[in-house]
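Below you'll find the structure, written out as structure tokens, and then a few comments.
Only one protein chain is missing from this complex, and each of the others stays in its spot.
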Amino acid sequence: MKGEASPAVELIKVSKSFDAVQAVRELSLTIRQGELLTLLGPSGCGKTTLLNMLAGFEVPSAGSIVIGGRDVTAVPPYRRNTGMVFQNYALFPHMNVFDNVAFGLRMRKMAKFEMARAVGHALEMVKLEGLASRRIRQLSGGQQQRVALARAIVIEPKVLLLDEPLSALDRNLRGAMQVELRELHERTGLTTLFVTHDQEEALGLSDRIVVMSRGEIQQVATPLELYRLPANGFVASFIGEINRLPPARCRTEGNDVVFEIAGGIVLRARKRNQPTIGAGQETHLFVRPEHLTLVEGDRPAPNRVSCRVTAHLYQGAYTLTRVDAGPLGNLQLRVLGGEVIAAAPIGSQIKISIDLDKAVILAG
Amino acid sequence: MIASARWRAAPARPRPFFLWLFLPSLAAALLFVAALCEVAQYAFRVFTPGSLEAGGFTLENFARLARPIYLSVLADTLLISLATALFTLLLSYPVAYAMVRAKSDFVRSLIMLLAVTPLFTGEIVRTYAWILVLGSNGFVNSVLKAAGLVNAPLTMLYTRFGVIVALVQFSMPVMIIILAAALAHVDRNCERAAANLGAGPAKVFRHVTLPLTLPGIVSGTVVIFAWTMSAFSTPQLVGGGKVLMISNLVYLQGLSSFNFPFAAVLSLLALAVAIGALGSMRPFVSRLERKAAVN
Partner (left out) sequence: MNAWLATRLSAGLFWSAVALILGYMTIPALVVLMTSVSPSELLEFPPSGFSLRWYERALTYPDFQGAFVNGLIVTAFASSLSLLIGSAFAYLVERYTFGGRVALEAILASPLIVPHFTTGFGFLLLGANLRIGQSYAVVVATHVLLTLPFVTRSVYVSLRNLDPALERAATNLGASPLQVLRRVTLPLLLPGMAGGWLVAAMLSLTEFTASLYVTAQRTQTLPVAMYTYVREYTDPTIAAISALLITFTTILMLIANRYLGLRRILAIDAH
């Protein structure tokens, strides 16, 4: 392989079951030095369990965990040097901001003078200078969030673990904190594992994303790859909005691939370098709403389909328009602006074009 | 660097300080069991008058319970306990309600203080206070006489009435605490919803608040019943020997006649009644709680 630096964290065939529930199944994962990796998946898919195993709060039923080249599977949580930010922050209510942040350093018996400097520096990093002597109860939600971050980064952990750290914040603050988290990550360069079930957060923040479902990894990829080339139907429909067309038979015709769908509909796409699509095979087509466009009048366009408008959902910058496309089922289009609402009223017949060159095509 | 996964049995969850936490509790439990076993074993021993040493095995002590005098004391005890529990409930509910629902913080704290402090002044102080209140030259009679309502003092001391009046006041703090806890857990929005649907205050109380606090009412009443069963100083001092409850018999038999075996039998009887009362409440309360959870 490439001469990469040794990985920051390695999970090797890790499993965890609680009585009857198998929360994590034979999961293997490598986190690179300094990257911000996001664990994304629906509720109950085992994200917190995985994080807890990394921090040492849960012992894997099988498999091993390696952090910084050392097998820590049997190491107690307080000797692992992972910095965790809890969902509800878990700030110590009986200590002020300074003592909260200094806690980890005290446990490491750092000298007073050095400690004051390190805490000051960490508070500066999260923009909380001057609040060191505040009590926790006197802080806003966003400020508490920063204290929790400062407390975790000040110990310079081998890996920073964040369990849905932004979910308790309101929408605006969440956006601002995402930007700050990213900046903080650039500045500290800490290897970070970020857990969320908010895909926008994941797409915006991460170097790479791990999509999980039912205790198993579905795909590991950069946000761009994940959106463009989901590895399977689950990932395709979990990340962003997507239209799933009825199953199709495909064959090649010169430079084109032709898809025949029940109901006599035929769609075409340019041939692409995708070995999974073979002639005569059943395939599944997934098309993003932004790859469906309204066709005005009789202008020629690829893959024209007529359909009836059933609803408009105005979103500000764009409108989500739902249509009934007969044999293709219900589809959703993303149309810029809001003019479409007046131009194609509900119940009217319109024509749309499906851009299959950007579609996700998966073998059945 | 690590070529293959190593499979191993998960290490047991560490339980720091387990023994340190466990042993003192175990010791305390063993001590208590030992004390109760002492009572139990004395219940089966022969009483030798004039000697503290009990003799061999017998069931005689239990047979003695069937004598009319003891049966009537038992009946009296049950009657007094029942009356006390019911009156305590009636008087405690409004206080608990006011304590939980008063709008001002000050009023809530004041009620709390007035209602709960008697719990911590102790049996003897409270019982003695009732002697002062109920006596023939006591507070109530003085007030009544001054008001010209009676000529001769009313007899309240040394009657069941007096004993119950004192016992109810004893029991109220505990009942109020239990009821207040139940009331504090009633979701105010349930009551608001009922009011929103057109129920007046009385109907809200009858159809929402009361049913939701029913488990508290039942357990409070039974707890007070069981506690009153074991009241000693009140029947002893306010009853003055004219009102006898099991506790007074135990004292007479145990510490006056030194008939330890029979005192032991009576102790066990009181314990059995208390456990029986609490046990019979269990299924009832859990049924109520299930119902509240479903509705």
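Letters A and B name the chains as they come in the text, with residue numbers starting at 1 for each one.
The working rule: a residue touches a chain if its C-beta (ideal position, glycine included) is under 8 Å from a C-beta of that chain, and two chains touch if they have at least 3 such contacts.
Remember, it's a predicted structure, so these values are computed and weren't measured experimentally.
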Exercise. Which one touches the absent chain: B:Ala195, B:Leu271 or B:Val285?
Worked result: B:Leu271
Seminar exercise, completed: The one of B:Thr48, B:Thr117, B:Ser257 or B:Ser286 in touch with the missing chain is B:Thr117
Exercise. So that we can see where the missing chain sits, which residues of chain B does it touch?
Worked result: 14-18, 20-22, 24-26, 28-29, 31-36, 38-39, 42, 52, 91, 94-95, 98, 100, 109, 111-118, 120-126, 128-133, 135, 137-139, 142-143, 169, 172, 177, 180-181, 184-185, 201-202, 226, 229-230, 232-233, 237, 247, 250-251, 254-255, 260, 263-264, 267-268, 270-271, 274-275, 278
Seminar exercise, completed: Touch rule applied to chain A and the missing chain gives residues 55-57, 76-84, 86-88, 90-94, 103-104, 107-108, 151-152, 155
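As a convention for this text, only the chains that are shown with their structure count from here on.
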Exercise. If you average the Cα atoms of chain A and of chain B to get two centres, how far apart are those centres in Å?
Worked result: 58
